[in-house]
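The complex appears here minus one protein chain, its other protein chains still in place.
Every chain is named by a letter (A, B and C) in the order it is written, and numbering of its residues begins at 1.
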Amino acid sequence: MIQQKMPRVTIWNEYRTERERDDVRKVYPDGMHQPIADYLEARHLPTRIATFDDPEHGLSQDVLDQTDVLIWWGYTVHEEVEDEIVNRVHQRVLQGMGLIALHSTHYSKIFRRLMGTSCSLNWRDIGEKERLWVVAPGHPIAEGLGEYFEIPHVEMYGEPFDIPPPDELVFVSWFSGGDIFRSGCCYYRGRGKVFYFRPGDQVYPIYYQDEVLRVIYNAVCWAAPETIQRIPSYERLQPFEAIEDYWATNHADDR
Amino acid sequence: MIQQKMPRVTIWNEYRTERERDDVRKVYPDGMHQPIADYLEARHLPTRIATFDDPEHGLSQDVLDQTDVLIWWGYTVHEEVEDEIVNRVHQRVLQGMGLIALHSTHYSKIFRRLMGTSCSLNWRDIGEKERLWVVAPGHPIAEGLGEYFEIPHVEMYGEPFDIPPPDELVFVSWFSGGDIFRSGCCYYRGRGKVFYFRPGDQVYPIYYQDEVLRVIYNAVCWAAPETIQRIPSYERLQPFEAIEDYWATNHADDR
Amino acid sequence: MIQQKMPRVTIWNEYRTERERDDVRKVYPDGMHQPIADYLEARHLPTRIATFDDPEHGLSQDVLDQTDVLIWWGYTVHEEVEDEIVNRVHQRVLQGMGLIALHSTHYSKIFRRLMGTSCSLNWRDIGEKERLWVVAPGHPIAEGLGEYFEIPHVEMYGEPFDIPPPDELVFVSWFSGGDIFRSGCCYYRGRGKVFYFRPGDQVYPIYYQDEVLRVIYNAVCWAAPETIQRIPSYERLQPFEAIEDYWATNHADDR
Partner (left out) sequence: MIQQKMPRVTIWNEYRTERERDDVRKVYPDGMHQPIADYLEARHLPTRIATFDDPEHGLSQDVLDQTDVLIWWGYTVHEEVEDEIVNRVHQRVLQGMGLIALHSTHYSKIFRRLMGTSCSLNWRDIGEKERLWVVAPGHPIAEGLGEYFEIPHVEMYGEPFDIPPPDELVFVSWFSGGDIFRSGCCYYRGRGKVFYFRPGDQVYPIYYQDEVLRVIYNAVCWAAPETIQRIPSYERLQPFEAIEDYWATNHADDR
């Protein structure tokens, strides 16, 4: 609301299908990350790009240390992402970095690690219509939207979506084919905030649509940490109050 | 409330310190699992024991297939529990098996896997007093308890406890030393229910105390699944409604 | 799961339209409450009926004292329900009585009192199809259902539904007309449990449909209190621990 501090964003994109498939290149010639980066930059959010094929997948400790919110889009190479990098991102989230998981990222190692469930869902790709309904009208991630917005042609994701109950549920999607989906889900994990947002897929121009970009921008603002801090460690404490040590008093010899 | 079906319980106990340390053997000559098993058996719950040193840690697929609720107590050998067994238990929880994680189990592989966080906490062992307050008075896990109950001498676990916000918070503990702790936490994971319960530790006769046993019994009843089912798989669906296939109609050639 | 205690159910039905309108009488000749009562009685739940036109709306203190779960269906006379009776039901819920609010009951005094919001929603009545999706597969209220069930012709209720975020969200509805709705919502209020269930309306034979009746039955089992207890009162407590009285010691004269 008030502070001036601008969250530093890193967009991680697998960036494979855009280079390998004509139908995808046609839609996202510069990669799916580009229209998102353009939108955020236009709103003064310093944004950097990292991709799967960069060294360390573009996510060195140094990059993460300078990232307040990480946006992630993955699809075909989930299992090839190195565990060391996943651990690094996981630690950073627990320390306070926001994570925005887009679309097929539901099956990424990092999202499943944070959820603790299978993250499975049902799907169909016949380009049907999606109508996203706002079910948390006061939520900052819904700011600037009406009661709903539509995406004309999408790949459908349907329930059951095997995730923990969202700490805050912001969007539920209606699909022409007869399905619904919890398509905007907030989670608190450690000091970090995680937002899963369903819309996407490489063959649709969804990341050019204003409402979709607005949600991603709102989510970055919501997920941005005030401060990045250490994960609480496993510490032995002295008592705050002056109380007896039962062991010292009664069982010194047992120990 | 109504059904007759008795949940089949398996108590997994690391069962090391009771055999290795005199001070522990003195308190739990037959193992920490025994007073719990006695209490559940007396209430007609068929209960089996599994320990770390059994083949497959006592948790063969066959045993899990016959387990509705798994109670887990681990402390010194967390990291030695085989990943294959952890995966097996994880799958079973997502399919509907209840899991009751006791005390130091907060750091077990299975609990951390289900939480997605570090599960770290602060601690102190000077035998101070714990007073567990019921903050969800209508919750089935609090059934038969008053507004609070006390344990005269405990090892303290204190906040910050790095867990996801509980889906239902049942108990919060007060400690003489000046700490508090979310000591009774419910989670829904897949089709399974998970309950973390703080009291315990091998050198205190806590698992003989009636309120503690009552909570474990209540938690078994709460976590017991109606039915164990498959994890929702990643399925491609046909539409429920008769709608156009956008691709077939407009872009058959793109695919 | 285990106990034998059978919750005592009272079904409160406004019971006006069934007597006033031919189209409704045709569907529910004995009142909407009858098929529900038959279903519960067949499962050994002692069930009594109370209606708006009974003395005290059929909800004397004596009746409430013998009610573990109250099912409520109201539509045309919400504002005519006497505040004294609403207060009485409210107190009983806070003491532990379960409340199942059906369909148009979203606008009843008692439901709005318990929610604290306007409980407004959008609606349409052209007999479209509703498909209720289970989004909490492990929840006892979803027991015995598949991943979804359908009602062929319904009055539509759509988002925005102005309710607090449900403590547990069990069902989300899809409607042919393009809307979605949080149609199965659990709340904890005081010691009582509240479940809102959307399906209904007097001109459709919905309360004869097996899945709908099963949900109501499951909800009764979920909402049934273990014990009905007093509302925590506003009590002045003596300290549990031997500590100094700051006032007595330092400022006796100030008081």
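Things worth noting here:
Keep this in mind: a residue touches a chain if its C-beta (ideal position, glycine included) is under 8 Å from a C-beta of that chain, and two chains touch if they have at least 3 such contacts.
Predicted model, so just to flag it, every value in this text is computed and none were measured.
Only one of C:L94, C:A136 or C:A223 touches the chain withheld from this view, namely C:L94. The missing chain, though absent from the display, is touched by one residue of C:G158, C:G184 or C:P199; that residue is C:G158. Contacts to the hidden chain, counted on chain C, fall at residues 23, 94, 107, 113-118, 120-128, 153, 156, 158, 160, 162, 164-165, 167, 176-179, 187-190, 203, 231-241, 243-248, 250, 254-255.
By the touch criterion stated above, the residues of chain A touching the omitted chain are 1-3, 5-7, 43-45, 96, 131, 136-140, 143-144, 147, 167-168, 176, 188, 190-193, 221, 224-227, 229, 232, 240-241.
Mapped onto chain B, contacts with the missing chain fall at residues 131, 133-137, 147-148, 159-161, 165, 168-169, 172-175, 178-180, 182.
Keep this in mind: only the chains that are shown with their structure count from here on.
The chains that touch both chain A and chain B are C. Shared residue numbers account for over half of those found at the interface formed by chain A and chain C, and the copies are therefore classed as meeting with the same residues. Look at where the CA atoms of chain A average out and do the same for chain B: the two points lie 28 Å apart. Chain B and chain C have centres, each the mean of its CA atoms, that are 30 Å apart. Those residues of chain B in touch with two or more other chains are numbered 167, 176, 188, 190, 232, 240-241.
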